[in-house]
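One protein chain omitted, others in place.
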Amino acid sequence: MSDFEPKIVVYACNWCTYAATDLAGTSRMSYPENVRIIRVMCSGRVDPQFVLQAFADGADGVIVAGCHPPADCHYLEGNYKAYRRFELFRKLLESFGIEKERFRLEWISAAEASRWVQVVNEMVAELKKLGPLKKNLEVKE
Amino acid sequence: MTEKPKVAWYWCASCGGCEESFVDLAERLLKVFEAVDIVFCPVAMDFKREDVEKLPDGSITVALINGGIRLKEHEEMVKLLRKKSKIVIAYGACSAWGGIPGLANLYNLDEVIERKYLEVPTVENPKEVMPTKKTIVNIPEAGIKAEIELTEPLPVLLPLDKVIDVDYYIPGCPPTPDVFWNALQALLSGNLPPKGSVIGASQKSVCDECPLNETKPEKILVKEFKRPDKAMAKPNECLLAQGFLCMGPVTRGGCKSLCPQANMPCTGCFGMLDGIVDFGGKAISYFGSILDYSPLEEREIKDAYEKVPDWVGVVYRYSLAASKLGHKARLKKVERIKEVTEI
Amino acid sequence: MTEPRIGVYVCHCGFNIAGTVDVKKVAEYAKTLPNVVVARDYVFMCSEPGQDLIKQDIKEHNLNRVVVASCSPSLHEVTFRTAVAEAGLNKYLMEMANIREHCSWVHHDKEKATEKAKEIVRMAVAKARYLDPLEELEVKAEQSALVLGGGVAGLRAALELANYGLQVYLVEKSPTIGGKAALIGYVDPKTKGAEIVSKMFELIKECPRIHIFTNSELIQLSGFAGNYTAKIRVNPRYVTEKCTLCGECEEVCPIEISNEYNFGLNKRKAIFLPFNNAYPPYYAIDHRVCVKCGECEKVCRFGAINLKQEPKIVELKVGALVIATGYDPYRPFKGEYGYGLHESIITLFQLARMLDPESPTKGELIIGGKIPKSIAFIQCVGSRNTTPGAKEYCSRMCCTTAINNAIKIKEKYPDTNVYIIYKDIMTYGSDESLYEEAGKKLVQFVKFEDKIPRVLITPEGLFIEVFEYTIQENIRIPVDAIVLSIGMLPPRDIEELIAVTRVSCGGEGFVREAHLKLAPVEAPTKGIFLAGCITGPKNILESIRMGSAAAAKAMSLLSKGKITIEPMIAQVNEEKCSGCAICVGVCPYSAISIKNVNGDRVAYVEKALCMGCGTCNAACPSGAMQHLGFKDVQLLAQTRAVFGGEVNV
Amino acid sequence: MSSVLIVGGGVAGIQAALDLAEQGIEVYLVDKAPSVGGKMAYLDKTFPTLDCASCILAPKMAALLRYPNIKLIMNSEVLEVSGRAGNFRVKILKKPTYVDWSKCNGCGVCTEKCPTKVPNEYNMGLSQRRAIYIMFPQAVPKRAIIDAEHCIRLNPPPKAKEKAKGPLCGVCERNCPTKAIRYDQQPEIIDLNVAAIIIATGMELYDPKNLPELGYGKHQNVYTNLEFERLVSATGPTNGEIVRKSDGKHPRKIAWIQCVGSRDVRFNHYCSAYCCMAATKQAILAKEHLPNVECTVYYMDIRAFGKGFNEFLERAKKEFGVRYIRGKVRIDEIPESKNLKIVYEDTAESYLKTEEYDMVVLSMAVTPNSKLSIPLELAEGGFIKLKNPYLDPVSTTIEGIFVVGAVAGAKDIPDSVTEASAAAARAALIAKRLACPTPEVVK
Partner (left out) sequence: MAGGSEFISINPSLNREVFKLGGKSLLECYQCGSCTAVCPLAEELNVSFRRAIRYTQLGVEEKILGDISPWSCNLHGDCTDSCPRGASPSEILAAIRRYQANKYDWTGLARWWNNSSLTAKILTYLAFFAISLLFYFGIYWQKILQFASTGKLVILSELLIPVVAVFVVALVILAPSGYRAYRFMIKDKKKEVGFFKSLKLIANFFIKLETESMGVPHKRDRILEHVLILVGLGLFILLAIIYLVFPKFFEFEIISKALIYIASLSLLIGVGSPLTKRLMASEKTHWYYKKFRHPTDWMSLITLFPVALMALLVFVFYDLSMILYAYIAFALLLIFLIPFLLLEFAFGKHTHWLYKIIAYYVGARTGYFRGD
């Protein structure tokens, strides 16, 4: 398991989290290579279907990240729509027997590059402990 | 007159409702019989597997298959039919997305078998008799000695298109006679959409056909989710706007909104529209969107969700097996089916 | 759609990227991706030669998509979009892969970083394959504005806009403009509200481009920024401009009601002049109470009265709307601090009015028929959760106003004991000097905290019982008069305002601004601006400044004569849309509505209102609503490309 | 069409520039710092919404670059203004940055290589930067600047200079990928003709050393609120970890002292308007960072006057358990632990109490940056005087010169932003020659 490198798909809102990931870069912080960031304008744009697709394709973890509630959202309350959708989404994951650590909804502001790095580090560590998701999902023919 | 098109009709894990829908064509049935030859239909006619095997490849014009693929036998049969048919149609929700039996995919096969043979309240099985792969029956008094081999179950129920190529889908649980009729018309006229399409139904959602759509308020925002077993819907008012978990918006139309018109929320048996990749994922996205709690009311949001005990059952009632994750859930080695029992 | 032909450009950014990522390998890898026609690397892609490289390739290789793998799009997206546009390609057919901030700067292992960079490029290429050319839309902007509310904020906004050259329609509910500032006496120790307002009237009169509708209200608003259509109902005034203010009509009028222009200090007739300097300077008949007896019509020598006037509906085309409908004073319930139970318990507005030389008492402090020897102000009436009817917010202006008037009283009646019973004194900023001065003028301050003061009405007179916080004792103060420093409420008709303009309300009941901090004068809806107390309590200076600020925003919006609409917004596929209306409720900008197309309900996006957040796309159950630039298929392609998969939707 | 000069690139200046530029008016934005952003760029979060300051400010800063008609003149100050409304002649001194900003692309290689470390002003001296530096990561324009005073090349230590044969160091020049370093850059005088001027020079913190009884500078664990803001900020010297200067430990008890230098006839008569809410915000942030920390605010009157402020205050009290004590204090240091003893009279309980804290934050008064080379009349407290705020909002005593933000009176961000837009409206009228400069003239 030690050489298992989980893959994490991140949906980052343009105004806060994407800016934080940029800031982590400009501040030359360092974190594992496991994340792949997809930019959306608002966490409220992220459709649970995407997350399901990512898991189905082999993501070991997914992060949806946006601005801090209640008022950071550039679009008034997109982050809350994300919150409401993904709270419900967690229930599906639970029913599917997928560990809750594999999905995170995070609020990371544009200044919180360190928080971003922390989230990535935490999640990579957790996923390494859990092992790959794909193994559990393969259909034995 | 040229030879009539040959039609095969096979059922897999199915309740028979789909065949019922065929009968529901009523007088239009006669026209069907006029137009086609039925070469295989285990539910109604006595054809054997060998009869199909004997047919030349591609000689069946249309094979209609209903029910999900639960058993090895289903798998073999549909593969055979695929070989013999020009067009294979997944008929009904079970065949297209797994349907109600597909919900068993939430559990591993052991759990399913235990539930079925031991736990269900209507079952009385004190000796815990369970199915086995091979049963040796030996009753010397009657002079019977035989080996019965049961077909093996698959670890999960699969929709048809996970096993063979499917040309078209006819949705519904069961498809309404009109949908079936429309599909038949299309098939017979040869005026067919690209492969993989849904035929016979609408390109828009149930809401489009629903008379209650007009009654919607300007903004649909609800404070709680209701279910028809716990709350009575007000008639002539959009069910979703009342807070009922109506799947109308995400479900393909074509049924003429039968359920909502009877004051029952749509359960989604017509499946998703083109462009949607996961029925349940989309459904929770809009349910989450209409819940009207402002920032900082986390408790209320959680409570609203807690009130519905079985979200998967709601949003994946017919499509769990075809969902992005559902058909892969909880796979384990099957232990409850023993190799041999002797009676 | 033609087959995509993609060019991939990998930037070294000096050593910033090349130091950690093997850019050559990334470029080589990019060549292997489907639809990629050309892939190159260069030391500074953002430099002139770098951009030229892209432009040249677009022409040579007939590229129709460009992927630039360099830094964050927040830095150079505009640069590269401009570059591809210069080469004749639609600028939205460029996608950036962020391999600097997301890769080379945060990783150190060259091999892993290179692999990651390849994947990031693969994701960008996958998305690029599905990019659509988008066009910025332009709509004509009407060179006119509607200002709702004729208080100081509205007047200021109107003046500013009219001077800018816009046609301004000022719509005021009451028969005169001027708002409450005209009535509340002294706004600071030296300035009278009425003076400010009269000076503003002078300026308004000079300004030909301001059209004033008094007795009017906005009843319908449709359209979008730059192109609103507003319907105004003009209620009859029954008095024409022939009026000479002789006042004879007032004498014969049989109807008498409480005069709201003196905050109920006296009575007025159904035909009345709101205040001396009212503008327009004519009498008006209060249509709600007038019985049309015709006495005034008979007595008027100038034929200025016409009781047959009917309400009119006026339709206006305006480019922007400034909402400045102000506030209502808090309405104490009967018995709140004895309000309504004793003639000597009055509100701060009444007191302030009283001290105005033009008030019914001619500026004298006469409460309950006498000059009080001892007077107490109770602060936070209706604010800061003091009583069950009170709001949670602080009304911002009442402390300063109370202290200002207390000083006025002390100046005029040095022997009167003045108490200010307060929770926290909110004389913020330079107003602190008033608080200081009040101490010097021997105004007494009594602090309470959670236990609110109680007013006792006894045969011996009025008493205030209060738990004094700084000595922790219950004390009883004998007073002759009590002034309730009432706060501000959202205007009574805010519900109608919301229904008509579709602005939204915050929890405290005032209109919500686009951003509390950085967009305080803008409503979330483009083209609607807010000034004055409609967004929450303000003092008069702040309201005036807000008037100018709201005007500046409207000027910016309308100055070019047209409004450009960002193309990365929501778009409805009417073929798919079933009109389920879920998107309508989720849109934070009220940009979506349901309309009828050939008998079918379908969603309609008002492009000028859409800000492009995409939440409707996420909510749309049928996939009919797509966020251009971030369509489902684009994001799914990007997701699948992480794992090397292809999207097939 | 003529142009407008904005002095000061804080949030008010930025807002005014954007509003004017959107109308197509040419804008010169002058700031003495190498980046725009002003004081708001130092903040972690803003009250009462706890919005992240850079999330809301950075897009506005970046937007400045998108307008070709906004010219940023950084690291500069106004030397002289002459002329009258509609036609001011302005002389601006552009101090050398020693970096050719047209070449520099802010890659930051130089700042990594530079050998000289100096206290970082952006982090209030709580961390270090190099002698060549970019003011802060989100700086706009993002360009490097050499601090001539500390640069070995430009200001060599006398001893080293004697020994060396040629010029010293030169590391940044050698490493710059775009060859942008110019050690010989000279100050430059820029002459401008503008129609109107907006003063938005903002404020500075009052010097806490004027209040010796609070021990700032003497006691290590006494901070100003701006220092604390950097300390709690994710982009700050400790990446948002609240630790004490003396021993690097997390504090368990923090006190905020309000009205330091404000509302005090000995220092500044005025109320600084922002500090009550800022302290409340900082207490909440401290609670969020260190859930077990005890936060106490020593106040006189809690000025929760703005939209959402009182609600915010109630939240701080009820949800976060921030303690509010009414009373003024004296601070003594306990020498062994470097903890701080606060001596105060709880004005509710009416006797002297003492309490020990690990950290004390002083909510400093603000003083206006009103010492300008423009002869504007000042009002009480050193704020720039408004001529007639009721009829001619934001106008100074000189026609065509407007003043916004904290330099016209202590105020919070929304009020500054509102004023900035108001000034933009007034300046636009002059720049577009649409109206007589002042309404009085209309009559």
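A, B, C and D are the chain letters, set down in written order, and residue numbers restart from 1 in every chain.
Just so it is clear, a residue touches a chain if its C-beta (ideal position, glycine included) is under 8 Å from a C-beta of that chain, and two chains touch if they have at least 3 such contacts.
Since the model is a prediction, treat every value here as computed from it, not as a measurement.
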Chains shown that the absent chain touches, full complex: C, D
Contacting the left-out chain in the complete assembly, out of D:D207, D:D264, D:E288 or D:E314: D:D264
Touching the absent chain when the full complex is considered, from C:V314, C:L456 or C:M568: C:L456
Contact residue for the chain not shown (choose from C:W105, C:Y435, C:Y604 or C:F643): C:Y435
Absent-chain contact - pick from C:Y261, C:F445 or C:F630: C:F445
Those residues of chain D which, in the complete complex, touch the missing chain: 213, 259, 263-266, 300, 326-330, 343-347, 350-352, 354
Residues in chain C touching the chain absent from view: 374, 417, 425, 435-436, 439-440, 442-447, 451, 454, 456, 465, 467-468, 470-471, 473-478
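Methods note: only the chains that are shown with their structure count from here on.
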Relative to chain C, chain with the most remote C-alpha centre: B
Closest chain to the centre of mass proxy, which here is the mean CA position: C
Whole-Å gap between the CA centroids of chain A and chain B: 33
Centre-to-centre distance between chain D and chain A (centres being mean Cα positions), rounded to whole Å: 35
Centroid distance [mean C-alpha coordinates] between chain D and chain B, Å: 65
Where chain C touches two or more other chains at once, by residue number: 74, 507, 516, 586, 615, 618-619, 632, 636
Chain B: positions in contact with at least two other chains: 276-277, 282, 285, 289, 294
Which pairs of chains touch, using the document's own definition: A-B, A-C, A-D, B-C, C-D
Chain A residues within the chain D interface of the complex: 15-16, 19, 23, 26-27, 67-68, 70-72, 74, 109-115
Contacting residues of chain B [partner chain A, same complex]: 106, 155-156, 158, 276-278, 280-282, 284-285, 287-289, 291, 293-296, 298, 301-302, 305, 311-312, 315, 323-331
Complex interface listing, chain C residues touching chain A: 72-74, 98, 100-103, 105-109, 112-113, 115-116, 119-120, 123, 514, 516, 524, 568, 586, 588, 611-615, 617-619, 627, 630, 632, 635-636, 638-640, 642-643, 645
